[in-house]
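Note that this complex is displayed minus one protein chain, with the remaining chains in position.
Chains here go by letter, A and B, matching the order in which they are written, and residues are numbered from 1 within each.
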Amino acid sequence: MSQAFTKSMARNIFYGGSMFFFLLLLVLTFDTVESLPQTDNRENLTAQVAKGKHVWENNNCIGCHTLLGEGAYFAPELGNVHKRLGKEGVIAFIKFRPKNGIPGRRSMPQFNLTDDELDAVAEFLKYTSEINTQNWPPNIQG
Amino acid sequence: MSKKQLMTTKITKYPPGEIIIWLFIMAELMVFGLFFAAYAVTRIDNIELFELYQQNLDTTAALYNTIALLSSSYFVVRSVIAIKHNQQQDSFKWMVLAIIMGLVFIIIKTDEFAHHVSNGITLSTNTFYMFYLSLAFFHYLHVILGLIILSVIARNINKGAYSAKEYTNVETGASYWHMVDLVWLILFPLVYVM
Partner (left out) sequence: MKYTSQMVAKPYFIAAIGLFVGQILFGIIMGLQYVIGDFLFPEIPFNVARMVHTNLLIVWLLFGFMGASYYLVPEEAETELHSPILAKLMFWIFLIAGAATILGYLLVPYATLAEITMNDLLPTMGREFLEQPTITKIGIVIVALAFLFNIGMTILKGRKTVINLVLLIGLVGLAVFFLFAFYNPDNIVLDKMFWWFVVHLWVEGVWELILGSLLAFVLIKTTGVDREVIEKWLYVIIAMALITGLIGTGHHFFWIGTPGYWQWWGSIFSAMEPIPFFMMTVFAFNMVNKRRREHPNQPAVLWALGTGVMAFLGAGVWGFLHTLSPVNYYTHGTQITAAHGHMAFYGAYVMIVLAIISYAMPMLNGRKAANSAKSQIVEMWSFWLMTISMVFITLFLTGAGILQVYLQRMSDNPLPFMVVQDKIELFYWLREGAGVVFLIGLIVYIASFFIGKDEAEPNEA
């Protein structure tokens, strides 16, 4: 009787195990997509919010900031910035960035957004701040 | 096979089966153990919610399922003993019986899941259902995997691949199947009865 652990057994564990957990991932993914309407705040996903997401993307905001904790860690979290600054505060902050930065400080570029784009990105951040994130971040500072 | 034969069958090596399967069984029990512990701790915090929704579970179905898995495990034991005595036909017969009892479990459990789905219950319904469905479904997938393993072994027994000299794979599959059974024996009282 052979006691040796054979290669074909190792192979079966690999194929069997990966298929098993891939299927499980598919099932959980399906369940998540089905239940997202309860948490993702989609009832407030207006055309302006969608537009704001494009403004957000086209200016690579994620290159410095985090959004719900994902992104770069160079500048503040923006998932809850709406709660921190309010819509007008957000717009004013983006609008009045000095073109050449602030000497010696981390500086946000002047993106020259139109008023409509400013409104859109602020709406997008308002929408994001209302997503159910299981109470993350721990406090208002993000 | 006589009762005497059953008694005199010695364990020739320890642990039985491939050593790697025991590492996997340990890993599996660790994962289930973590889930069980998490369930128990969360239950203490939400005792009313859990007790309320536990009443909605079909304890009778779960009892049938317990019997199905227990008898299935017994049949697997008989299959291993038979192969150790070179009785390939008996071994095959017992293995098929074990698979049939496993399928009974799957049918009953699928019906239970279908019942939940038709009532619109998902993982996100509440904390109790999150745990119950996660645990039950994760175990359910293990039963399916175990059945696939047993089926492959049954086919090989039928082809004459195993004998009294070479039965490691039968023991390996049997060990895995007992683990699946064991997990259910914890899951059943913890989730349905307690």
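Definition applied: a residue touches a chain if its C-beta (ideal position, glycine included) is under 8 Å from a C-beta of that chain, and two chains touch if they have at least 3 such contacts.
This is a predicted model, so every value here is computed, not measured.
Considering A:30, A:73 or A:93, the position touching the chain not shown turns out to be A:73 (whole complex). Contact with the chain that does not appear here is found for just one residue of B:71, B:134 or B:151, B:134.
Considering the complete assembly, chain B touches the hidden chain via residues 20, 27, 30-31, 34-35, 38, 123-124, 130-131, 134.
Not every partner is drawn; the one left out touches chain A at residues 5-7, 10-11, 13-14, 17-18, 20-22, 24-25, 28, 31-33, 35-36, 38-42, 45, 49-50, 53-54, 56-64, 66-77, 99-107, 109-111, 124, 127-128, 131-134, 136-142.
Everything that follows uses one rule, which is that only the chains that are shown with their structure count from here on.
Averaged C-alpha coordinates give centres for chain A and chain B that are 41 Å from one another. Put simply, chain B touches chain A in their complex at residues 12-13, 18-20, 24, 122-124, 137-138, 141, 145, 148-149, 165-169, 172. Those residues of chain A lying in contact with chain B across their complex are 1-3, 5, 9-10, 13, 16, 20, 23-24, 27-28, 31, 34-35, 38.
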